[in-house]
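Just one protein chain is left out here, and the rest sit where they should.
Up next is subunit A:
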Amino acid sequence: MTSARDWLRTDRLPHIYCTGCGNGTVINCTLAAISGMGWERDETVFVSGIGCSSRAPGYIQTDSLHTTHGRALAFATGVKLAKPDLNVVVFTGDGDLAAIGGNHFIHACRRNVDMTVVCMNNQIYGMTGGQGSPTTPMGAQSTTTPYGSAEAAFDLAELAVAAGANYVARWTAYHVKELTKAIATGLQTPGLSFIEVMTQCPTNYGRRNKQRRVSDMIEHMRTHALLIEKKRRLESEGTPIPEGMFTVGELVRRARPAMGVRR
């Protein structure tokens, strides 16, 4: 049994993330889940695309592929199908996965390729300076939507459910225990596991959207996360769900036929 720290490339620290960024929390939870799997480092590969999220494999002591923008899942599919014995974990973000890589996302879910995808959804293009992404909420400000986004946002977890992923969960960088557990379940589930993590970007999202402090953002995630079981109960009672809430929890766990599963 290893610890999360054993998986870190400490010689690469300090990292480049901004003060208050949630990505470190997500990496920590992921490594904590992985260290409970009994995996060897040399049988585990991290794959990423482009963006803040995709820097993560650079800080982890395994083989990794830092690929082109949006294409992490296509590269990861190649890795997994060529060597099904490898454990494949993908780090991606909302811009990477839902915008430029949207097509790969739905098809990887449809094929149900055996890998775990951790999406750090900060609702903005962080690395390039805060442009609106496909998960920027309607009305939210960004450098390309100075008077608020006029477009509807994607619900990535629901998209993964609809497209066929075997395991789908959503948590936040506030819910570290639940998140770690969900990633662990994802790692254990054959087929594609998709874990969406709402995470704070104080530099490029919070300060433009009336969440000036990191604590404001974390408090917002805490108070706007609605447990899926509670949501279903409210819906069955006909109780209206307050605006701005997003669901967290396990959205689906199933055993559709999957690709690249170890025999």
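What we mean here is this: a contact is a pair of C-beta atoms (placed from the backbone, for glycine too) under 8 Å apart; a residue touches a chain by one contact, two chains touch by 3 or more; residues count from 1.
As a working rule, contacts and distances are computed from a predicted model.
Engineer: For the chain that is missing from this picture, which UniProt protein name fits: "4Fe-4S dicluster domain-containing protein", "Trm112 family protein", "Pyruvate synthase subunit PorA" or "Methyltransferase domain-containing protein"?
Structural biologist: For the chain missing from the view, the UniProt record says "Pyruvate synthase subunit PorA".
Engineer: Touching the absent chain in the whole complex: find that residue among A:Gly22, A:Pro57, A:Gly70 or A:Gly191.
Structural biologist: The missing chain is touched by A:Gly70.
Engineer: Can you say which of A:Gly102, A:Pro137 or A:Pro190 touches the chain missing from this structure?
Structural biologist: Only one listed residue reaches the unshown chain, and that is A:Gly102.
Engineer: For the chain that's not shown, point to the residue among A:Asp6, A:Glu151, A:Glu219 or A:Glu235 touching it.
Structural biologist: Per the contact definition at the top, the residue touching the missing chain is A:Glu151.
Engineer: List every residue of subunit A that touches the chain not included in the displayed model.
Structural biologist: Missing-chain contacts on subunit A: residues 50, 66, 68-70, 98-100, 102, 125, 127-129, 131-132, 134, 143-147, 151.
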